[in-house]
Structure formats: C-alpha cells, structure tokens
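Reviewing the structure listed below.
Only a single protein chain was left out; the remaining protein chains are all shown in position.
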Amino acid sequence: MLTLTLNHFLVLGAILFCVGLYGALAKGHAVAVLMGIELMLNSVNITLVGFARFLAPDQLLGQVFAVFVITAAAAEAAVGLAIVLVVYRQRRTVNVEEVDLLKW
Amino acid sequence: MSDPLVTLVFYGIAAVTIVAAIGVVSLRNIYRAALCLVLTFLGVAGVYILLNADFVAVMQVLIYAGAVTTMLLFAIMLTRSPGSPRSNAANRQSGLALFAVLVLVVLLVLALGTAVWPQTAPVAAQSSVDVLAKQLFTTYALPFEIASVLLLAAMVGAIILARED
Partner (left out) sequence: MENIFLANAWLILALPFAAFLGIVAFTLGHKRLSGYLTIAGVGGAFLVSVGVLAAVTAGGSVHLSFPWYVLGETHFELGLLIDPLTAIMLIVVTGVSLVVQIYSQGYMHGDPGYSRYFAFMALFTTSMLGLVLAPNFLQLYIFWELVGLCSYLLIGFWYRKPEAAAAAKKAFITTRLGDLGLLIGILLLYWNTGTFSFGGIAQVIAGHTLPEGLITTAAVLVFCGAVGKSAQFPLHVWLPDAMEGPTPVSALIHAATMVAAGVYLVARVFEIFSASPTAMLVVAVIGAITAFLAASMGLVMTDIKRVMAYSTISQLGYMMLALGVGSYLGGVTHLANHAFFKALLFLGAGSVIHATGAQDMDEFSGLGSKMKITAGTLLVGSLSLAGIFPFSGFWSKDEILAGALQRTDNPLLVFLGLVGVLVAGMTAFYIARMWLRTFTGEFRTPAPAGAHGGGHGSHEGHGSVHESPWVMTVPLIALAIPALLSGLLGSDLTGQWYGHFLEGAEFHPESLNPLVAGGSTIVTLGGLFLAWATYSKKWISAPAVQRQFSGVHRWLVNKYYLDDLYLWLIRRVVIGGSDAFQWFDLHIVDGVVNGVGRTLAATGSALREFQTGRVQNYGLAFFGGVVIVVVFTVFLR
C-alpha cells in the first residue's frame, strides 16, 4: 500500500469519473451539468497521464492526449456555456428538465 | 515512487480532490459548487505533478482552474434566476442516478484496484516538457494544428451563439 502504483491513479480517476457522472445525470442546473462533465474529463486525463507515467515513460503519449483533451474541453466549455446563455435568453430558465424539445 | 512520503502526499491530495468533487455535486449553492470545482482542479494538478507531468499540471491550473472556472462563474451570474435559494438542486432522477453511479464505482474500483499491468523500465529523469514538445511538433503536428482550428471554430461559434440580436 505504501508504494504508489498505476492502480492508485486509476482508482482515483474512476471515483472522480463517477462523481462527475452523478453530477451530469442528477443536477438540474445546466452549468452544474457542465461542471460534472468537466469532472469526468479531468478523471480521464488523470488516467491518461497515469498510463503515460507507468507504461511508456519515454514517449509520454498519454500527456499528448491529455493536452488535446484539455483543448477540446476548453472549446466544449466555451460553446456549452454559450448555448446555456442562449437557452436562458429564449426560455428564461436554465433547468435542463424544462428543456425537452428533443422528442416527437 | 517508493517513497512513503510521496505516497502519503498522494493520499492527501486524492482525499482533497474527491471531497471537493463530491462538494461540487452536492452543495446547494452553485457558487460554492463552482469554488469546490476550482479546488478539485487544483487537486488534479497536484496529481499531475506526482506523475511527473509538470507541463500538463501547469496547463490544468491555467486553463481549468483559471479560464474555465471564470467562464462558468460568468455563465452562472448571467443566468441567475431571481429568488432561487436552491440554485444547485438535484433533479427527479437523482436517486436512481446515485444508485447506478454507486454500483458503477464499486465495479470500477474492484476492477481497477486489482488489475495487473506489465512491469516497465525505470523512469528516465528528464523534463517531460522536452519529450512533450518533440511529440507535439513532430509526430502530432497535424492534430496540434487541427486543435487550433477547433479552438478557433469554438470561439466563433460561441460568439455567434451568445451575441444579442
């Protein structure tokens, strides 16, 4: 237990992922949902960097992917928040339960 | 990595990160949730440092703890509903979601906690920035450029979506 292994980081990533998933599925506020998604992305990054550190330390591919994930996450946050703003302007609410046009 | 002190530091950082994350999804006030999110991001940055990923850690602090959080706070402010004390309320399916997530976490921890990975060569004590830069500007030059286009597109898209008209 005292020696840090890959499994430690993977378990941390898994727990963070599940917390983020709960946030994405169970929150009413649109921004809260986005925050849950950010948590999930972070957990994935931990996993990627952990793999890079323990399995291929000379290439650091995991870190490369983490950089790209961060980039994509930034773009996602920008567009996502813009959408939240538009929805709020249109419907005066940010509760995702009330935005249910995606059906017959 | 065999230093017990490092291990201890990991447990500490992990505990802070998880607690802060739980705070993000459970605090009633969405401002406090956002602040907890900053703490989580910082914790993750610490984990990166433990993993020798100093560049990614700096990016994490700059982009997540700085830029993304700022945007989130702006979005919260701009969409504030008047007279709503429980601004970070759970929705109707939270119980079911909690159950599913708990099962999932148990499964993942069981699976990942006992997984066995191939042993690898000892770490080369060099800065990860050099390797990272080489990768990004040689093998991954094209994805790197595409990522910049993605950011540009996201910027334009966000402006068009959010502007008043």
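As written, the chain order gives the labels A and B, with residue 1 at the start of each chain.
The working rule: contacts are C-beta pairs under 8 Å (C-beta built on N, C-alpha and C of every residue); 3 or more make two chains touch, one makes a residue touch a chain.
What you see is a predicted model, and the numbers here were worked out from it, not measured in a lab.
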{"item": "Residue among B:16, B:35, B:104 or B:129 touching the omitted chain", "value": "B:104"}
{"item": "Touch with the omitted chain, as defined above, among A:12, A:25 or A:74", "value": "A:25"}
{"item": "Positions on chain B contacted by the hidden chain, ascending", "value": "91, 93, 96-97, 100-101, 103-104, 107"}
{"item": "For chain A, the residues touching the chain missing from this view", "value": "21, 24-26, 33, 96-97, 99-104"}
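The definition used in the following text is that only the chains that are shown with their structure count from here on.
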{"item": "Chain A and chain B, separation of their C-alpha mean positions in angstrom", "value": "6"}
{"item": "Residue ranges of chain B in contact with chain A within the complex", "value": "1-2, 4, 6-7, 10, 14, 17-18, 21-22, 24-25, 30, 33-34, 37, 40-41, 44, 47-48, 50-53, 55-56, 59-60, 63-64, 67-68, 71-72, 74-76, 78-79, 81, 87-94, 97-98, 100-102, 104-105, 108-109, 112-115, 117-118, 120-121, 123-124, 128, 131-132, 135-136, 140, 143, 147, 150-151, 153-155, 157-159, 161-162, 164"}
{"item": "Footprint of chain B on chain A - complex, ascending", "value": "1-12, 14-23, 25-32, 34-36, 38-39, 42, 45-46, 49-50, 52-61, 63-64, 66-68, 70-79, 81-86, 88-89, 93-97"}
